[in-house]
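Moving on, here comes chain A:
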Amino acid sequence: MAEEVGEHVKLIELFRKELEGRFLGYEYDPKKRALKLLVERSALSNAFELINRVSDGEYHFTTITGADLDGDDIELTYFLWLLPQRLRVVIKASTPKEDPRVQSIVNVTPAANLYEREVYEMLGVRFEGHPKLEKLFLPEDWPENVHPLRRD
Partner candidate 1 sequence: MTLPSLLRKAWSNLFKRPATVQYPFKQRLVPPPTYRGRHVLVRERCVGCELCVKVCPAFAITMTVIEGRSLPVIDLGKCIFCYRCEDACPRGAIGRGKDFELASWRREDLVVR
Partner candidate 2 sequence: MTTVNVIVGPVHPALHEPERFVFKVDGEVVVDVEPRIGYVHRGIEKALTERTFTQGLYLIERICGICNVAHTLTAVQAIEDAFGVEPPKRAKYLRTVVHELNRIHSHLLLLGVTCELIGFDTLFMLIWRDREAVMDVIEMVTGNRVTSAYNIIGGVRRNIRDHEVSEIKKVLGTIAERVKEYKKVFAEDPTIRARLAGAGRLSRAKALALGAVGPTARGSGVKVDVRAEEPYAAFDEVPFNVVVYEEEDSWARLMVRVDETLESIRIVEECLNKMPSGPVKVPIPEVAPRSSEGFSVIEAPRGELIHHVYTREGDDKPLRYRVRTPTYANIPSACEMLKGGYIADIPVALVSLDPCFSCTDRVALVDVGTGKRVSIDLRTLARRYKK
């Protein structure tokens, strides 16, 4: 168990060192072996580069959840599974509803392609640097700028 506990501590240390002020906090659930990391939206692609580095590319990208909660922000949650560390990593970032823009991570993680498109479609978050940010699920005649999962 000793070195397993070390893995999440190491990752937190790395995030703290590399992202400095853009790393906002963490939460660790030992029962589920899940590590939640909060980062600024401008640090997302750096965060994924770090993940890439620590796991040597051996990670499984699960999904992105976009959630329009009651506040002024849209919360994005990235789920990852690190194979060598055997660790569930949850990266959270939020973006204001007024100006929903974040960096795309497709160049680091190709698996994120469809999920970013979906979040864009459902919530209108623009992923900057995404190669093809188009509609995925909704019919072709769906009006622009209407995003079904927005609260307004």
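As a working rule, a contact is a pair of C-beta atoms (placed from the backbone, for glycine too) under 8 Å apart; a residue touches a chain by one contact, two chains touch by 3 or more; residues count from 1.
The candidate set was assembled so that all candidates are chains of the complex that A comes from, given by their letters.
Bear in mind the structure is a predicted one, so any value in this text is a computation, not a measurement.
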Subject >> Complex partner of chain A (touching, any copy) among 1 or 2 >> reply: 2
Original post:
Which residues of chain A touch candidate 2 in the complex?
Top reply: 32-33, 57-63, 65-70, 77, 79, 81, 83, 86, 88, 90, 109-115, 122, 135-139, 148-149
